[in-house]
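Below is a structure I'd like to ask you about.
All protein chains of the complex are present and in place, except for one that has been dropped.
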Amino acid sequence: MNTIKVGLIGTGYIGVVHLEILRRLGGVEVVALADPNGDLARRTAERFGVPKVYADAASLIADPEIEVVHDCAPNNAHFDINAGAIRAGKEVLSEKPLALDSGESGALVELAEKHGALTAIDFCYRYYPVVQEAAARARRGDLGVVRAFAGHFLQDWLLFETDYSWRLDPAVAGRANVVADLGSHWCDLVQFVTGQKIVEVMAELHTCVPKRFKPTGGVLSFGAGRAGETEEVDITLDDYAALFLKLENGARGNFTTCQAAAGRKVDIEIQIFGSKESYAWSHVHPNALWIGHREKANEVFYESSSLQAEGTRRYAALPTGHPMGYHDAVYNLFRDFYEAVAAKRDGKPYRANFPDFRTGHEMMRIVDAAVASDRSGRWVNV
Amino acid sequence: MNTIKVGLIGTGYIGVVHLEILRRLGGVEVVALADPNGDLARRTAERFGVPKVYADAASLIADPEIEVVHDCAPNNAHFDINAGAIRAGKEVLSEKPLALDSGESGALVELAEKHGALTAIDFCYRYYPVVQEAAARARRGDLGVVRAFAGHFLQDWLLFETDYSWRLDPAVAGRANVVADLGSHWCDLVQFVTGQKIVEVMAELHTCVPKRFKPTGGVLSFGAGRAGETEEVDITLDDYAALFLKLENGARGNFTTCQAAAGRKVDIEIQIFGSKESYAWSHVHPNALWIGHREKANEVFYESSSLQAEGTRRYAALPTGHPMGYHDAVYNLFRDFYEAVAAKRDGKPYRANFPDFRTGHEMMRIVDAAVASDRSGRWVNV
Amino acid sequence: MNTIKVGLIGTGYIGVVHLEILRRLGGVEVVALADPNGDLARRTAERFGVPKVYADAASLIADPEIEVVHDCAPNNAHFDINAGAIRAGKEVLSEKPLALDSGESGALVELAEKHGALTAIDFCYRYYPVVQEAAARARRGDLGVVRAFAGHFLQDWLLFETDYSWRLDPAVAGRANVVADLGSHWCDLVQFVTGQKIVEVMAELHTCVPKRFKPTGGVLSFGAGRAGETEEVDITLDDYAALFLKLENGARGNFTTCQAAAGRKVDIEIQIFGSKESYAWSHVHPNALWIGHREKANEVFYESSSLQAEGTRRYAALPTGHPMGYHDAVYNLFRDFYEAVAAKRDGKPYRANFPDFRTGHEMMRIVDAAVASDRSGRWVNV
Partner (left out) sequence: MNTIKVGLIGTGYIGVVHLEILRRLGGVEVVALADPNGDLARRTAERFGVPKVYADAASLIADPEIEVVHDCAPNNAHFDINAGAIRAGKEVLSEKPLALDSGESGALVELAEKHGALTAIDFCYRYYPVVQEAAARARRGDLGVVRAFAGHFLQDWLLFETDYSWRLDPAVAGRANVVADLGSHWCDLVQFVTGQKIVEVMAELHTCVPKRFKPTGGVLSFGAGRAGETEEVDITLDDYAALFLKLENGARGNFTTCQAAAGRKVDIEIQIFGSKESYAWSHVHPNALWIGHREKANEVFYESSSLQAEGTRRYAALPTGHPMGYHDAVYNLFRDFYEAVAAKRDGKPYRANFPDFRTGHEMMRIVDAAVASDRSGRWVNV
């Protein structure tokens, strides 16, 4: 079988998730890894039987065997890697945010169009079966007109002053932390389920923990191994953000995100209120969709390969009642992407219904608008 | 037994709740009702064995036997009734909002102080046992410093264009609908649990349903009996509102309220994030308090007459596990108020720890700030 | 108004619940209390303004003013009080279990029929609005044929060896503890919702905690105040019981009850499986009814004065979303009973749809069958 050859850049937490999911897919093979932390890259390659390890992203991108590049590097490396891979004629699946600002992300969209690259961005939460169900119901009219929406994305891994991450450093993360890291996921869910674009933002970015102790030796994501020396640093980026949002059709929404919410882990909640019914979904119990009604009992729809709306059953792969998890959501996204990659390679038609660099750019524009709104204290167009 | 004599004005839905709860209390007797809808007042008096029915509020207030007035009239009657009762030397328990704006509510606070009246306002949700528990834990330092908070108050009784209420008419309801009706309850919860005042507001008020069909014959609360003739009217007041809030200590919060959220009934949710732990409470299952932690398992505290914090056990009157309901929350508030009334009458010391007209005035100021912020598109001091 | 005059025997925990609920009802007046603990009786009478206190049950029963007797005494006093009250021409509302065994309870049923007494027994859990809803749906055919049912009733107040109660003493409690105290409530729910009688039982009664420390000075329910001297006693009655059950139509059920289930308070769960749909109800969040389906999404029905089935709306007295609690369930039962009492007094027709002494006798027969089955290790007919 002529498998699709993949090179993966960045072998931290999210890089390993990509690796495991790529293994599950049929017809795909990871042939190379790259990470500035060479030891980490080598250990990961050995564990997963990946033949090649490159010292830097550019060398991996230059490998002619590689057809698809996965960009799992930190935010400030995204632009160069994504641009380089497109210019080298690769297809690209990038982690979010797509780049440091919407100038960069806009350039990437243009570049991808120019080169005809297939692109994807890992907004994976929309790939839980019942999130797909909500979107399908909205598309077929069950929701009626969307009027309002609300929710949050809460974590607690930055609760204490002793917690630190590169995401808090503007030089690496860009002009925003939590509104970019978590807010972009949530705004993608809004646009995906409602089918409407976010067009206006009023934002408040806030730093709950203005002083932190930063390890002098560098840190990984999710802050493991903080044993060594630290220095006190001033934090200027947001660890709390609140957004008023408007959709194209005038619907209003409100969103809160925080990384210092004790006890909340990857706690995403979204509620969508239409003129006919409502949807609510929580990532804490991600297989249940609440459907709200006024004139009859509310429903709780559990992921189901038999009851899901047309076109969404493939995302609930197991017999009803076998819970899907985070890995399965990422798998669903990757499968959609690689079906398109395979079809493109074979000259067949394909449907690029996964989130791509245009989606990533839309999210960057929202984040940029949020930063501008916070500075001006006023509503800002996206 | 020399019972405390009560007169109650307004015999709609909330008036009947007051009546039932007053009956449960020992040492208190409802001796008179008044309602412009005389038939309704008479039927209610008969059902509950209330001896006197007055044609108008002023006559009831003038009755010298009455020591305490309950004001359950619509918003636009609150000022006159509350002011009249205070001037007549009565104690007053008023429904919220206290008045049509903070000018009126400020005047009532002054009047009450001048006359030495005991006042209360029916912010009943803080009287569920586990809300008291959250506040007690925050007071004794378990929460650490409050940093952020979020939540919503959602209903669906105004979902359809055929739903109408006097709360949508500025002439009766004042300058705001949902932010006053529901938002005031939520802001009271915030202040009560955190022990901090709300000092700044950024608001968006929005009308999801801008045209409605109004019964030409008038309507009761919660829209029963819409059988008859209607006319189409333009709605200008908010049925959706979003608020960014700041507390005295700089903590940030975000709140969403809507009366067109299909499937949501009296769905209040509040989350408080401190530097040590978090609290979350939902009115849908009101006897459970979620307590969030970073370094150990989260807790779910169920109301308990044995495990509640010191000073709050009296609000969980039954053996643990016998669920308390809305009636019990109102009962708890009334009991606190009438214990103070009885002590004052007997010349004994008392602790007025229930929400009073100062609380009601604070909420009116927040509502006024929200209306001003919505008009200016900017943050406004309370 | 010619109120109905009530005398109440037994002023412990459940007696006070009766008193509070009787106060809420219109047209009813508690005129006398009796309790062997005279101090407790007097303090309670003072607190609630009850004019008469009797030293013993017989004296209260002999009071000609009293029309209705509430029997809140311990199990071993139930027969004499209930029989005496009926013979004295009173109507009777008794706590459960109705008597110490089915011989006694059968005699009470006969006596009540002979004297034409209105009787009720406090199986209050069926009076939560959504339990009524489940029964109404089953009656109108939504459930189809009932095929199976399962559930539990769990508490933890007898978890530790230092917990003791008269319910563990066969001389006071009869031949069974938990299967009688909690099992009878659960079996009443089964019969009420399904409309079928339980006809056969296979039981296991077990003592999880075979030695306990009994206060030498006596104890109240729910074991408050165990400060004093104790003696070690052998426990022979069940604190765990399991029951296989068969209904008239052949449906099978399975039930577990335990008073040593750490963390469970008044945790009742019942699931009913029909040929068309299923119901599940939990007392921990008592206002939600789960309705299970095979070919569409499951439903969660929240108590609702507008959406409940015909004939059950009166039990959801408040606008939808105002949670009902334990007090409201007891109130609903008492209201049904006193409407019948009032109608009988006025010579009007009435519907005695509340649980009465026949229900109590049925439960005693089930408990007796369970005890016999446990001894023989075989199935026993009820």
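By written order: A, B and C. Residues from 1 in each chain.
The working rule: contacts are C-beta pairs under 8 Å (C-beta built on N, C-alpha and C of every residue); 3 or more make two chains touch, one makes a residue touch a chain.
Quantities reported herein were computed from a predicted structural model and do not represent experimental measurements.
Peer 1: Sort by label and list the shown chains the missing chain touches.
Peer 2: A, B, C
Peer 1: Going by the contact rule already stated, which one of A:Lys265, A:His293 or A:Arg378 would touch the omitted chain in the full complex?
Peer 2: Per the contact definition at the top, the residue touching the missing chain is A:Lys265.
Peer 1: Among C:Asp181, C:Glu277, C:Glu303 or C:Asp328, which one touches the chain that has been omitted from the display?
Peer 2: From the options C:Asp181, C:Glu277, C:Glu303 or C:Asp328, the contact with the absent chain belongs to C:Glu277.
Peer 1: Kindly state which of the options B:Tyr302, B:Tyr315, B:Phe337 or B:Phe354 is in contact with the chain not pictured.
Peer 2: Here the residue in touch with the unshown chain is B:Tyr302.
Peer 1: Taking the full complex into account, find the residue in C:Ala58, C:Ala150 or C:Val199 that is in contact with the omitted chain.
Peer 2: If we include the chain that is not displayed, C:Ala150 is the one touching it.
Peer 1: Spell out the interface residues on chain B facing the chain that's missing from view.
Peer 2: 291, 295-302, 307
Peer 1: May I ask you to list the residues on chain A that touch the chain which is not drawn?
Peer 2: 1, 3, 13, 17, 20, 23-24, 26-27, 47-49, 155, 157, 221-222, 264-267, 283-286, 288, 302, 304, 318-328
Peer 1: If you put the missing chain back, which residues of chain C would it touch?
Peer 2: So the residues of chain C touching the unseen chain are 147-148, 150, 152, 154, 156, 159-160, 202, 204, 206, 208-209, 240, 242, 244, 252, 254-256, 258, 260-264, 271, 273-278, 290-294, 298, 377-379.
What we mean here is this: only the chains that are shown with their structure count from here on.
Peer 1: Mind checking the centre-to-centre distance between chain A and chain C? Centres are C-alpha means, answer in whole Å.
Peer 2: 54
Peer 1: Using the average of all C-alpha atoms in each chain as its centre, how far is it in Å between chain B and chain C?
Peer 2: 35
Peer 1: Which parts of chain B, given as residue numbers and ranges, touch two or more other chains?
Peer 2: Only 264 qualify.
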